[in-house]
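Worksheet: one structure, shown below.
A selection of the complex's chains, in situ.
By written order: A, B and C. Residues from 1 in each chain.
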């Protein structure tokens, strides 16, 4: 086996990064959009004067699945997470994505290793399984296997780059645990759809079973969003977290 | 013919209303989204320090049709225009709409009549026609016909409502010239697509022949948008107004 | 009032036309798409051999809202309905539309008049109303008002065309009851979303209150679709007609 080149900067992470880059998203945006149905051009000026009725209107829209009023807003997040998380993330088509490119830059040696509290055992079969904590042995195995494979893969990547091989070719050896970075822009309707599928809540009308790592992203996104649109977030919960 | 009920408030308009309700849209949003490809997590902090290179980057993205960086922004417009304009408008699927409802409120008697400068004659056949000014006789005819038909249609609508007929049924008689109100939210990429199809410019790479009334909306939307994203707007023009 | 020009061909309709132009849509398409998750490249060959398990799989996908397997199919409908129906129809963005153009052809004098059984009275307020049958007087009023307004509007349209006014201008006087024609192409997932919103069923999980005229389109579309994908249609009903 060839000698490992110098890769001092390798980093193992168990978390994900979510930052709110910017937002133009308020409960009032839902209200003026909904009221245009019945108020026409007065809907914008009525928003403030009828604030006390907004909560009821938003609950009604959510419950009866009038979704479009929840689209007149925008949130941009910066996310860092492993590639296997981004693979699931980008299946959501009602959003805008720009991601770090393995063709245009050398990818950095940052890799995912599960934290001790990450459940490791899947009990039961597809559709009816639960996740249970791993044993100490399993955690040791996972940690050591992952660290070793990642280190060797990145060293191999580096050797190919050093030999003049194009980044887009050499990256083939990198694991799906490699961290990537992206900007995601979406509106609250799309975000609620994402949350309904990517968070697990026992009391949801349609329980979902997301992989824990994307749920970690979803939970942070939700934490940023809720204080911006508190009436909408409360109505979402009250409606069983079914996106309108 | 039955007596006309009292409809004193009838209004004839030759223009459209476009207001920018809110916007979160800057050239910098394009830059940070594009730079994540090559800079990863540094892309946001680099935006300011490399401002002088932004124009070149934006021109490159536009010319080579890298569209996604132009999506991380949002503009919400309030538009009042005749229904026949909204019919064309809402065929653009990458946008969010909420519109005044003829089911939930009594529509107001506001109707479109072409201004004197509106070309009235279509010369040539489909795909190769031009629009030429109308004669005085044509303008008089159009004005008198429209005013009369609108007035009678609205009176008929009012009579049916007065007799207890549901709004959603009675509105069937209203003309497509009836004004409606809506909120539209879209991003700059979608807006550029809209502008490329709904404005006529002799120097566009793909000349379009929009109906004048929707072009009036498009021109006002463009006027609001250009100062918000001046580099993007200039690059759009330079690229023959082909949306990226 | 000016003399009416000769418009012998005027037609009043109370129904809508829906034809299935073509379809590539079978329950098997759902099964192979879903099974790729667990079977990879064997999913297509397994469709037939495991037919007996398909119903259960489809019910599971529907109930747990795994929507994407319902997208690998396509249905194209030809629809003729009043413009006010098309206005609602085209708000559904996950579909492809091509429609007759009032800019490129003279629109035909075909107009909507409600049938005797069409409920005319809306009782109660927004969000809580019901529709009740109209009285004989109301029906007579509606019929006579509509026929008269339509006839006059079309005569006016004809006069403007005869005077050389462009079709796109003259059509402004035509009522939203004017029939138009379009092709609509969508997949079963999008169709179920349409049906969930545009049909009224007392037993639906999220009851909807569509205008009767678009419901007439929806019912005919559903009647064409159900025999093509009977397991999917049954699962849709069983899941409270919530689109996956």
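Criterion: a residue touches a chain if its C-beta (ideal position, glycine included) is under 8 Å from a C-beta of that chain, and two chains touch if they have at least 3 such contacts.
Bear in mind that the values here come from a model prediction, so they are computed numbers and not experimental data.
Displayed in place are 3 chains, all sharing one sequence; the entire complex defined by the structure file totals 4 copies.
Everything that follows uses one rule, which is that only the chains that are shown with their structure count from here on.
Looking at which positions face the partner, chain A and chain C present mostly the same ones, since more than half of the interface numbers are shared. The angle of the rotation carrying chain B onto chain C, fitted on C-alpha atoms and rounded to the nearest 5, is 180°. Each chain gets a centre from the mean of its Cα atoms; for chain A and chain B, those two points are 34 Å apart. With centres defined as mean CA coordinates, chain C is found 25 Å away from chain B. Between chain A and chain C, the centres computed from C-alpha atoms are 35 Å apart. The multi-chain contact residues of chain C, meaning those touching 2 or more other chains, are 91, 126.
Across the interface of their complex, chain C is touched by residues 1, 82-84, 86-87, 90-91, 93-94, 97, 102-104, 112, 114, 118-122, 126, 131, 134, 137-138, 141-142, 145-146, 148-150, 152-153, 156, 159-160, 163-178, 211 of chain B. By the touch rule above, chain C contacts chain A in their complex via residues 38, 60, 63-65, 68, 91, 126-127, 197, 206-208. Residue ranges of chain B in contact with chain A, taken from their complex: 17, 21-24, 29, 32-34, 36-41, 43-44, 68-69, 71-74, 76, 78, 80, 96-101, 104-105, 108, 180-183, 185, 187.
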